[in-house]
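Of the protein chains in this complex, one is absent; all others appear in place.
The first chain written gets the first letter, and so on, giving A, B and C; residue counts start at 1 in each chain.
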Amino acid sequence: MIKKTVDNVQDALDGVHDGMTFMLGGFGLSGIPENAISELVRLNLKNLTCISNNAGVDDFGLGLLLRKKQIDKMISSYVGENAEFERQMLSGELDVELTPQGTLAAKCQAAQQGFPAIFTPAGYGTEVAEGKETREFDGKMYVLEEAYKADFAFVKAWKGDEAGNLIFKGTARNFNPLMCGAAKVTVVEVEELVKPGELDPNQIHIPGIFVQRIFQGKDYEKRIEKRTVRSK
Amino acid sequence: MIKKTVDNVQDALDGVHDGMTFMLGGFGLSGIPENAISELVRLNLKNLTCISNNAGVDDFGLGLLLRKKQIDKMISSYVGENAEFERQMLSGELDVELTPQGTLAAKCQAAQQGFPAIFTPAGYGTEVAEGKETREFDGKMYVLEEAYKADFAFVKAWKGDEAGNLIFKGTARNFNPLMCGAAKVTVVEVEELVKPGELDPNQIHIPGIFVQRIFQGKDYEKRIEKRTVRSK
Amino acid sequence: MLDKEGIAKRIAKEVKDGFYVNLGIGIPTLVANFVRDDIQVEFQSENGILGMGPFPFEGEEDADLINAGKQTITALPGASFFDSAMSFGMIRGKHVDLTILGAMEVAENGDIANWKIPGKMVKGMGGAMDLVASAENIIVAMMHTNRAGESKLLKRCSLPLTGVGCVTKIVTNLAVLEVTDKGFKLLERAPGISVQEIRDATEGTLIVEGDIPEMQLN
Partner (left out) sequence: MLDKEGIAKRIAKEVKDGFYVNLGIGIPTLVANFVRDDIQVEFQSENGILGMGPFPFEGEEDADLINAGKQTITALPGASFFDSAMSFGMIRGKHVDLTILGAMEVAENGDIANWKIPGKMVKGMGGAMDLVASAENIIVAMMHTNRAGESKLLKRCSLPLTGVGCVTKIVTNLAVLEVTDKGFKLLERAPGISVQEIRDATEGTLIVEGDIPEMQLN
């Protein structure tokens, strides 16, 4: 068993610096690496490129970094929940690369699994495919999309063990597993860190080989973006 | 919930006929669809193409179909456990397409997930890449491999529910999940068929959407190919 | 003329037994409320759930259980959770039988635009480009005209495209239309709406053959 545990978020983020490219898990505010984001805000890193499906909201998630103008470029599929984001984008302060959600997922997973590129039909014939190679297979057109390259991946899991094995919960899984091993260093924060052998090896979503550092996260807010309920 | 259950292996294999291409899960004799294979032998289908990592042994697994000369072509990565196989191959009775194991896995998964082709470094510079397109990404060479096409996929899972959700066990998982939804019809046999809601939705390896038919398998032999033990 | 619920009600009739369905944000979300009880249907949400149920009861919301619109939801028996790669694998691999989504514009060749208004609104395409590029059965739910009264069924889309030649059917507050090689083929009129009213509200080529029946909503 190879131990991946670090004591705290500071140790977990050792080696980050200005100008790096980060992957951040989560969909909306669900499954985002809250501890890593807080530390990135505290460190006040600048000129970052962030690959994340969404950009948080004005006062939570990646919105916290946007507000401090730490991010130069966002690679996302949907950014419509964030007024400050829209302002920076329309003013040209923020460079934005909008990518179809499934393509974003595939480009992370390709990086994880050593595929240099993938072919997807998404975006063919639209401005997303402009300047990209396209190709026909069996009468259908596809766009060639290259795997992402990133320095750090920040991932949030539900449970993890000291060997770095991870289990995600519900729809908080989303992009998190795909980013593990997709960057040079993968840093995982978990709600519950357990001893090796406590997780069923048959139920591991991501084996520890894709993880470099894991730590017990704390103070999770787990904010709900759109609380919808029905009456009893 | 969409019910996928059929009563028995006969109903499960409805629509199979001579000359079809089948995918069959399993690695060695571990996780092979024993019930489907028995029924294919009984039906005495001919001129089959089988995509399966291995070809069974002389008297079990796909070896049973080979012995009855039901298979015209095998697509596999390793076939070294089967003397009858070797005889048919060297005599030219059997057409064999040897494919690197990871490429075989990727070509199944590509079919499942709608990727028309993948780039892999495996086999570059070898006879496996002859006649195939190759391409450089970041200074490394890759071979273009197209997704498989098959008529039926025969899969063995450990537990499944009536909605077709599947859980595999140990290393019997292997190629089975990758073949689900990779053929026109996916037929799954399980050791234990349960009601919807009995499986934890967080621990499903393959969601039912990739499965057309599921049935309770029976009389599993689960033969061990190489029994190795240590002394206490 | 139909309201949004009426459009959802009419589209619900397109949902067949055994269908896996992906519902977009807005009117499409409402469709789930009107699907017949006696057929087997599962709803997929592309952020990672199959077998999506209704909203939770108050106090039972879970931040780890949301739909693609970021709303809190529940999971039905037989549900499953998965990552975004597998989710779009389902979509790209054509395992989802029906996709219902909104649009800002649809062209008579089946092109759709629904993600961007240059210089004004750029929220991103989310999963819409993957959905329309892969699905074989795409129904658009929308108003026939925009707030300015201009037709949203056009000869060619003016906004940046989401996908090309992909829409199969359109259900609006005025009509049900099929996208054909020759243009929008009128299939049904909304209650009380005349063919002429539909013609007036449609900029793209409208094909009217024979008598056009009124929609049956129940």
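Please note the rule applied: a contact is a pair of C-beta atoms (placed from the backbone, for glycine too) under 8 Å apart; a residue touches a chain by one contact, two chains touch by 3 or more.
All figures in this text were calculated on a predicted structure; none of them were measured in a lab.
S.K.: List the shown chains that the missing chain touches in the full complex.
M.R.: Result: the unshown chain touches A, B.
S.K.: Of A:M20, A:I204 or A:V229, which residue touches the hidden chain?
M.R.: Within the whole complex, the residue contacting the unshown chain is A:I204.
S.K.: Which candidate, B:L98, B:L144 or B:V194, sits in contact with the chain we can't see?
M.R.: Looking across B:L98, B:L144 or B:V194, the contact with the absent chain belongs to B:L98.
S.K.: Can you list, in ascending order, the subunit A residues touching the missing chain?
M.R.: Output for subunit A: 1-3, 111-115, 161-163, 165, 181, 195-197, 201-202, 204, 207-210.
S.K.: Even though one chain is hidden, which residues of subunit B still touch it in the full complex?
M.R.: Against the left-out chain, subunit B lists 27-31, 53, 76-81, 86, 89-90, 96, 98, 100-106, 108-109, 120-128, 158, 168-178, 205, 222-232.
We adopt the following convention: only the chains that are shown with their structure count from here on.
S.K.: Farthest from subunit A in C-alpha centre terms, which chain would that be?
M.R.: Result for max centroid distance from subunit A is chain B.
S.K.: From the mean C-alpha coordinate of subunit A to that of subunit B, what's the distance rounded to whole Å?
M.R.: That pair's centroid distance is 33 Å.
S.K.: Nearest whole angstrom, what separates the Cα centre of subunit A from the Cα centre of subunit C?
M.R.: The mean C-alpha positions of subunit A and subunit C differ by 28 Å.
S.K.: Find every residue in subunit A that makes contact with two or more other chains and list them.
M.R.: Subunit A, residues with two or more chain partners: 106, 120-121, 168-170.
S.K.: Among the residues of subunit C, pick out those that touch two or more other chains and give their numbers.
M.R.: In subunit C, the residues touching two or more other chains are 49, 75, 81-82, 85, 88, 91-92, 134.
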